[in-house]
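Every protein chain but one is kept in place in this view of the complex.
Which chain is which? They are A, B and C, in the order written, and residues in each are numbered from 1.
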Amino acid sequence: MKNPYFPLPVRIENVLVETEDKNIKTFTLSFIHKEDKEQFRYRPGQFAELTVFGKGEAPFGMASSPTQPGFLEFSISKVGVVTNALHQMSEGEILGIRGPFGNGYPLETFKGKNVVLIGGGFGFSTLRALTDYMIEGTNREEFKKITVIYGARRPGFLLYKSDLETWQNRSDIQVFLTVDQDDIGWHGKVGTVSVVAREVAPDAENTYALVCGPPAMIKYTLPVLKELGFPNERIFLSLEMRMKCGIGKCGRCNIGSKYVCQDGPVFSYAEILNLTSDDIF
Amino acid sequence: MDALINRIRGIAKDLLREGKVDVVIGFEEGTIPFHSRPCFVRSPDEADRLIWNSFCENNLATYVVKRNERMGIVAKGCDTRALLELIKERQVIRDQIYIIGVPCEGMIDRVRVEAELRNRSIQTVEVREGTFLIMGKDFEKELEIKEFLYPSCQVCTRKNPVIYDELVGEEVEESVGETYPDIESFEGLSDEKRWQYFSEEMSRCIRCYACRNACPLCYCTECFVDASNPQWIGKSIDESDTALFHIMRAFHLAGRCVECGACERACPLGIDIRKLNRKLSKDVLALFNYKAGISLDEVAPLATYRPDDSEAFILEP
Amino acid sequence: MKAKTIRKKDISGFLDRLIQAYRVYAPVMQNGYFLFKTIKSGSEASLNYHNTKMSPKDILFPQSEVLFRYQLDKPGVEIDMPAQDERNLVIFGIRPCDVRGIQALDNVFSKNPKDPYFEERRSKTVIVGLGCKETHNGCFCTTVGGGPCADDGSDLFLIDIGDEYLIRIISDKGEVLLKEEDLPDAETQKITAAAEVAEKAQEALRPCVEVQGSEDILTQRFNDPVWDVISEKCIGCGVCTYLCPTCHCFDICDEAVNKEGKGIRIWDSCQYPLFTRLASGLNPRDTVGKRMRQRIMHKFVYFPDEQGMLGCTGCGRCVIECPVNLDIREVLNILLRTGAAR
Partner (left out) sequence: MAEPKIEKWEPKIVAFLCNWCSYAGADLAGISRIQYPNNVRIIRVACSGQVNPWFILANIQQGIDGVLISGCHPGECHYLTGNYRARRKFALLKNFLQFVGLEEGRIHFTWVSASEGVRFARVIEKVTDIVRSLGPAKKLVKRI
């Protein structure tokens, strides 16, 4: 294996402003060296460290599906030093990338099962990667019913609008969009993700639930899933927090004896309940 | 000494019993020789943990900041100076603290003692009149307290508490006059010599921030070294970064440092941090006739000005 | 096991010869305390010491280390790994507790994915341990499963038997160091003498608390308010973690001027409030109590769980150097004794 600390150079190919407040942008990146591109094989739910040279690095989940070869996408919210620097960058500029790290979603487990993906706001990015992956070509046949429940504060805060439209036009995937506060022209639902989930989530029988989003959303959605009969083992969450080295050495992301960067970031709710943790949610 | 300890315990018990304070911050016996350490007493029956001896080296004023309780605090001269500065800087309300002032004849420098004994393991230490007796497995050694005081204690001019609610023990004689012979002789060295000295000192820094955290006046919610947006200073042990950390920290304490020496005592590598602070104290006194931690009424020197302040350093073309 | 003896006065000459072929680190007295330093002459080293102020972990895991350098204005972006020292290393006269510290780091850094920087140096390192005849008042290696003369992990191991050291030859790597030396094989009575020294030192340092079963008790007490009480005096500095031979947490920073820059790894400490603060401002370990709990839990619960050994070697640096004498032995005593009583 190559040096895991080495950032591979990537070029920004496209920057898309996702939200109406312009605080979330999706960056499309391509590798400068061909061999790097070939080496970077990932699964939905894994993450990578992006380096803004001179500023530092920060972890982000891949928002693109590995089935879309040639480029990577990351949706990045402007919060800290690195993300602020990223937001000031444009097409043609160079970043570094290290990864992929972490376990990703347990695709094997989902095979032959129903999957419900519940996402809120910015936390939807790796679920988008997963959805794109599951509905791509022959992959679709491997899973039964796929339901996407995705919410945001307002319509202007929903990401991946063109993907959402594509999905909505397909008959083999059910998509429910919801906003806390609607705007003129909004045709989806109004209400929090947890409320909508209670209404539209498929039967818990034979179904896996994936939840990604802000802590408050997760906190309110978990009891709903319990109510619907989902056992803890069939609820999966992604903890994308405070990873640094990505290889279980730097001691930053551990929750109890688990390293989020290696053993996670995707954990079943049953696993999470077993961790000795500082209050995660 | 026993009488003094009993007084401290008695006052602490009364304060807690009468509900005048929620906690008494004082010193207790440490776990190894030469160490007394901060302790927090919350009930009268715990008050017997409190002690006083020649090893009470921490500046307890560090603990009063950002606490909502009413506190009793056992304070020596330098601790009270720090408390006074904190009151002045509105980090603690005067009525929030009950100061049990203790005159102090200086604390024993454990690092120098250890260096003196080279390699022998100290098992117990007993403080006597003017001396202390060290006992190890196969040796005994009696040393003069005066010769093993911390450098900051050797030049201390405020051994007696400057502010207190109750004074425990007899006031001790103060050394008179503010003199800085150490700084003056250092100033006499060449630029190169001074630079060499500081470079060597700073090169030992491991950026553990014990100096900052032990300092009662370093209470910024976010220290400039920790700020990340913008990041003012690199976090590695790069020579330039560590030197600038110490320079800026000292400068931020200009006119506020009470010269307690807590920084230097906390430093595991024994870096001469205090030299920086003392230089600034000396200049603040010379230029602005101000000494930190003495008077509640005087305005901090860098928060004010006089139209006739020195212009000697202004460049004239 | 093979053993040789060397006269104390011959150590300096032995070191001089080692310096020809190796980069030799040995305890050196400077500014009133000892540190492991690269020595240029055997006479700089002194084996008459308790322990060094800092653990020697920085030899293998430096506090600041350049991971890569880059130059952004060159076509295609150049990223270079900095050159490493070619020579093999000898860490001479390291105490058993610090050898265990290196074993702990081995577990962290040599586990897959391997850390190439640590691995590179570690594979070239020969460890010459030195038994403790007498222990310091902060020592507690016997509490955490070590011993003043525990020789596992060393390649050679020295025990003070008066005018001579007995050298236990533990590995082939160690034997190589002695190849050029004309040292007598140890006589049986000297081997026995060394064993006695070891036994006496072990006897003299009684365990201060029973750590067997600590994992369960500490885990049970995770949400106990006692953490806040114990840690109240903690001033939140990094002394305990930076001086510790096993603490391995680090941060990766990027420093650049114009188009030229470097990625550096620097030690970091779980005792700093910023350690876990997220960019959003959320901090899962927002109190001193939680941070101290993390340190204790990591050493006595998580580390054993992940690496199969305790994350504390009982070197006592955190005990001696803590500015407020927050003694980990006492902390364990409070947690384990009162916890067990429940």
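Operating definition for what follows: a contact is a pair of C-beta atoms (placed from the backbone, for glycine too) under 8 Å apart; a residue touches a chain by one contact, two chains touch by 3 or more.
Fair warning: this is a prediction, and the values are worked out from it, not measured in the lab.
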Study note, to complete from the structure: Check: shown chains touched by the absent chain are B, C
Exercise for review: Kindly state which of the options B:R42, B:R70, B:K141 or B:R194 is in contact with the chain not pictured.
Suggested key: B:R194
Study note, to complete from the structure: Among listed residues B:L4, B:L143 or B:M248, the absent chain is touched only by B:M248
Study note, to complete from the structure: Out of B:D22, B:E89, B:D238 or B:E298, only one touches the absent chain, namely B:D238
Practice item. Please pick, from C:K190, C:K262, C:R277 or C:K290, the residue that touches the omitted chain in the full complex. Key: C:K262
**Study point:** In subunit C, positions touching the absent partner
**Key:** 255-257, 260-262
Exercise for review: Tell me where the left-out chain touches subunit B, residue by residue.
Suggested key: 186-187, 191-199, 224, 232, 234, 238, 240-241, 243-244, 247-248, 250-251, 254, 276, 279-280, 283-284, 287-288, 301-302, 304-307, 309-317
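The working rule: only the chains that are shown with their structure count from here on.
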**Study point:** Farthest chain (mean CA position) relative to subunit C
**Key:** A
Exercise for review: Name the chain with the Cα centroid closest to the overall protein Cα centroid.
Suggested key: C
Exercise for review: Give, as an integer number of Å, the spacing between the C-alpha centres of subunit B and subunit A.
Suggested key: 51
Check your understanding: Taking each chain's centre as the mean position of its Cα atoms, how many Å separate subunit A from subunit C?
Key -> 39
Practice item. Check each residue of subunit C and list the ones that touch at least two other chains. Key: 251, 253, 255
Revision key, fill the gap. Among all residues of subunit B, those touching at least two other chains are 228
Review point. In their shared complex, at which residues does subunit A touch subunit C?
Key: 1, 3-7, 9, 32-33, 51-58, 79-83, 94, 96, 241-242, 244-245, 247-252, 254, 256-257, 276, 278-280
**Study point:** Interfacial residue positions of subunit B with respect to subunit A in the complex
**Key:** 228-229, 231
Check your understanding: Taking the complex as given, what residues does subunit B use to touch subunit C?
Key -> 30-33, 35-40, 58, 62-63, 111-112, 114-115, 118-119, 121-123, 137, 204, 206-210, 212-214, 226, 228, 234-238, 265-266, 268-270
